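The full complex has more chains than appear here; those shown keep their coordinates.
Should a chain be cited, it is by its letter among A, B, C and D, assigned in written order, with residues numbered from 1 in that chain.
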Amino acid sequence: MAKVLMKGNEALGEAAVRAGCRFFFGYPITPQSELPHYLAQRLPEVGGLFLQAESEVAAINMVYGAAGAGARVMTSSSSVGISLKMEGISYIAGAELPCVIVNVVRGGPGLGGIQPAQSDYFQAVKGGGHGDYHLLVLAPASVQEMVDLMAKAFDLADKYRNPVMVLADGILGQMMEPVEFPAEILQELPAKPWATDGARGRGPNLINSLYLEPEKLEEHNHRLFEKYRQMQEQETMAENYHTDDAEVVVAAYGSTARIAKAAVDMARKEGIKAGLFRPVTLYPFPTEEINQACAKAKQVLAVEMSMGQMIEDVKLSLNCRLPVSFYGRVGGMVPSTRAVYNEISALAQKGGEQA
Amino acid sequence: MITIYERPQSLTANTMHYCPGCTHGIIHRLVAEVIDELDLREDTVGVCPVGCSVLAYNYFNLDMQQAAHGRAPAVATGIKRVHPAKVVFAYQGDGDLASIGAAEIVHAAARGEKISVIFVNNAIYGMTGGQMAPTTLIGQETTTSPNGRDAAVQGYPIRVAEMLATLEGSAYISRVSVHNNVNVIKAKAAIKKAFQTQLEGKGFSLVEILSTCPTNWGLTPLEAAKWLENNMIPYYPLGEFKAAKEVGS
Amino acid sequence: MEKVIFAEDRCKGCEMCTAACPKGIIVMAKHLNSMGFHPATVTEQEKCISCGNCYRMCPDQVITVRKEEKK
Amino acid sequence: MLEEVVLAGFGGQGVMSMGQLLAYAGMLEDKHVAWIPSYGPEMRGGTANCSVTISTEPISSPIITEPGTAIVLNKPSLDKFAPLVKPGGILLINSSLIDPGYFRPGIKIFEIPANDLALEMGNTRVANMVLLGAFIELTSAVSIDSVIESLKKVLPEYRHNLIPLNRAALEKGQQIAQNQ
């Protein structure tokens, strides 16, 4: 297929359609509204359903119902709205239902602002809802990657029977880049013999997260964590950019990684051995990959549009064996390439000293 | 001899966990009987709520989903939209439906969602130990209205059926009771009508069923039935509040 | 043969059936069932008119009702 | 080749679509492109801006903090973006709406009376095209043909009658820039 110029939000929509997603339940919120607008038009064209729910709470529970009924289904929102979905997401994880949740992050806390941010990292990867559970979290850094990861998201959701979050931000959602879509619209979806579609010729199926006996609930938790272990083994993804010989490694994801990449370019021009490590899966965090990327590193710099969240996973993954510093902007402010370059350059001068 | 009354196919053989005399059990059976009679056992998906009936999935011999507290209508919507040809019902208590789930039920009704809701109004939170429900009567003592519900502080009980009947999308809305034989028969007819309304694609259907909670009312089952008759029915009049024409005819 | 049969071990002794029976023939047994309740029972089976009231009011699906086959 | 340009003006001045056209044209030329808008809640009369990156190499960062070129259509945009232009960069000013005389050492400044020129051509709505033409002349980021090609793809069929006017506006801008 030829390339088309498309907004990230809309590209997510088209990618979902091509991945066989036919059901969207959501509630409007800036800066992700182009995604529902797109699907409101597009889904009926392919025999699918777009339904604006009465709230984010209703939306995530409609997703629960539809996922439990066997559909490829998604929802999307931004920060405030995602917080309202925490109970529902915990239920979906507990009931092991596959679905895709898009969070186009904006500044917080509270009503905050509508400009891009990455301050929902903890919520996405540690579990903003109650209980021990994890989403699989994918963080694209370009519109093309939004398309590619969206397809992947649905596959992973089905493979693990686990909710997958695509974590973007206002920049990615709003920006246009050329993209190529898979030519085919996926028609054949994996069989879901566990789904509730009327117990025709078989025993009843049950979608559930309640285990009143603690022994059973513990067992259930262990089963979930066995899945997470498998994901850690099989699904981590990351991009390395000039990390081979890098003495200063910048760790950044999403839009911020794009800025960091430009800063690395700038640093390389100045003869600084800088590199970029970009986790693509935020959960499971690419632990092995970051250790490889930092093989030659003396300093690590986490750059985020937050007050410092992913930095904890960076430190833990490296077992704190390298000094990890932080540079962040928040509330909708975006780091400039130069500011990141300045941080790199300062660290390069430090060598292996504790930051 | 032929058997004329026995446990319907759409119920499993499991012994229910409900307290002695709790009419949740009767309501379960009525729903199952209707499903049997309409031959829908393999074409029905049920949604159970959070409340005493949270374990209803152990009793209905059907595909079931357990929904978050108050969200059964949203979950049922998700299922119905994926399988429009199947019959989907939600079973909800009064705390579940009228309190935390008020938005979801209003919107399912407004959307004309083609689901059937079995709404069990026992004027209390059974599961969690007898707290006040939105349907608790004025003066009724509960663990969170220990001196009786006071309208000046806690407001007035909600008449759900009447409220939902104002919405265009609702096609069949009625209130029945199961405190005695005659009413059980009527309750079953109403449930059947609700399912038929759905089958005929007429829109949203809901049957509000007055039910007892002997345990949290602090009464014997028989006293509870009397209390329902004497106290609930006067505030919650029985009858049809909305019915699409020609349903089930 | 019996017209009304009680699955005794399901009975919770709630007495809803006793109040519902137009013939007043349902009584609570002296003994305890496996759940620790006094189960409902009918000894005067012949008085039963197979009306099903007991079945209808039983919350626990204890009761099966049968009637004579019409010839 | 790497062009990083910011386009800014009032809500109705067509800066967003001008940026999109530019990006589209770049894509048609098989270049790497990115377009990023400012966005906000529904508030009329506010300023709008977008940034466009066009490059022969894969784009590291599409987020432009030091634009190579800024095209400003009104005074608030001049105030905001002129200081950000990178040393050696270009500042294109719509002098129909902005008082002349802005100066910053080390950057190239062009004043184009875009609205007046557009008015001369019979339609102020193509003021943005005049500026775009000037930009193309100054940077060769894309060709005018590609812009026209893009217009054909973006405009609905029944609007294609507007294409000649747009071409004329682009060429007018080109000329003006040539002569500055």
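Keep this in mind: contacts are C-beta pairs under 8 Å (C-beta built on N, C-alpha and C of every residue); 3 or more make two chains touch, one makes a residue touch a chain.
Since the structure is predicted, the reported quantities are computational estimates derived from the model, not experimental observations.
Trainee: Since only one copy of each chain type is displayed here, what is the full stoichiometry of the complex, written as a formula using these labels?
Mentor: Taking all copies into account, the full complex has the composition A x2, B x2, C x2, D x2.
Just so it is clear, only the chains that are shown with their structure count from here on.
Trainee: Distance-wise, how many Å sit between the C-alpha centres of chain A and chain B, to the nearest whole number?
Mentor: The mean C-alpha positions of chain A and chain B differ by 40 Å.
Trainee: Calculate how many whole Å lie between the centre of chain C and the centre of chain D, each centre taken as the average of the chain's C-alpha atoms.
Mentor: So the centroids are 87 Å from each other.
Trainee: Taking each chain's centre as the mean of its CA atoms, how far is chain B from chain D in angstrom?
Mentor: For chain B versus chain D, the centre distance works out to 63 Å.
Trainee: At least two partner chains per residue is the criterion; list those residues in chain C.
Mentor: Within chain C, no residue contacts more than one other chain.
Trainee: Residue numbers of chain B touching chain C in their complex, please.
Mentor: 1-7, 11, 15-16, 18-26, 29, 180-181, 184-185, 214, 220-222, 225
Trainee: In the complex of these two chains, what residues of chain C are touching chain B?
Mentor: Those residues of chain C that touch chain B are 1, 3, 9-10, 12-16, 19-20, 35, 37, 50, 52-53, 55-61, 63-69.
Trainee: Residue numbers of chain B touching chain A in their complex, please.
Mentor: Touching chain A from chain B are residues 41-45, 47, 54-55, 57, 60-68, 71, 74-79, 81-83, 86, 103-104, 106-107.
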